[in-house]
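Missing here is one protein chain; the remaining ones are kept as they sit in the complex.
Up next, chain A:
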């Protein structure tokens, strides 16, 4: 008995079928009933987990002792203890990025070399598969394989290819050995990437019938190239819900009222829709609520309502650059730190010192472009940039965390730029979680005054494709 007889012998099992026992359907029904209830849990658990983590972060963030707190003695409220501040650092993401051209070339050479090796070997053993490179020959090859008629249908070119492949097979083998001996090389890494994506494609596109099996390798390669450029229609759109914390930063070491402007923590949340242009590029827009702020410690002021003396703003002059009022509340007069009080109308026994915070909340509409620097398996890393337009929805000036009024110089509309990175992981099909560290720049949020313009942001959220 020869090995070829095995082909004939087992061909009778090609369309083998057998009626399954009756109880199997009942088992399937039970599993279907169970899976319908079970399937809902993971999704809602993931939503709940995200919310819990988010809320937890917010609670931790809000309950964190304020290192810039002003301690005011009860009787005079003058003593100020300024503890050293802390700086939040923006999270950096390091991503190894390989050029598309390099990947493409390696994919091509990999597929080509393997195809040639396979071709050479199969020619020796079965004499039916001349080459993968020519689709017509492959078609003939498949037909030959099925009908067990050999070489006769082959073209002269195929025979030439065959000889060429046979002589070069040894050389290609040794090349492959070199590849195997360099498992850590970029070539090998790219090979693995190509292999995995081809496997995914192949499993999806496994042929349905003999007729559909013509030239499968070419089809896989074509699909691979197509997939590289396009994204399936159904996954183009996605909706992102996110929330996070931010820290408004004073990068240029600006001062206001002679005091150094310090960072101010805030929060943001919102919703974004994302449209994938292809596997790499996407655009997004949405609505975000964000808070920009600043803080000054040890600020001197006079509360005319309490001190029973009438002081006018003209008694003090701020820096020439700062012409505006901190608050629209006329009862408060803030005294610039660099003033010589003895020359002014108010004795220092009338002023108080406290912590002055300003918080401006915006409803923002971002317009962003994203580029996927990594899109492998369930993980995706995007770099995002763009701009936004925001409208003020809340404006508070707080003295020792008590609102005393609004900043009258806040611009009602604001423009800014965004730079961020999204690290996304697919939990379930179409559902991913992500974290998004980034930085925003606000262009002139307040007129006539110095104000924090940079904001370090850390968002987390849920992404659902549809």
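Here is the rule we go by: a residue touches a chain if its C-beta (ideal position, glycine included) is under 8 Å from a C-beta of that chain, and two chains touch if they have at least 3 such contacts; residues count from 1.
Convention: contacts and distances are computed from a predicted model.
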Check your understanding: One chain is missing here; what is its name in UniProt, given the choices "DNA-directed RNA polymerase sigma-70 factor", "Gluconate 2-dehydrogenase subunit 3 family protein", "NADH-quinone oxidoreductase" or "Sugar ABC transporter permease"?
Key -> "DNA-directed RNA polymerase sigma-70 factor"
Study note, to complete from the structure: The one residue from A:19, A:253 or A:402 touching the chain left out of view is A:19
**Study point:** Per the touch definition above, residue among A:28, A:55, A:251 or A:271 touching the missing chain
**Key:** A:28
Point to revise | Touch residues of chain A, complete complex, unshown partner | key: 1-3, 5-21, 24-25, 27-29, 31-32, 35-36, 39, 114-115, 117-118, 121-122, 129, 142, 195, 198-199, 202-204, 206-210, 212-213, 216-217, 220
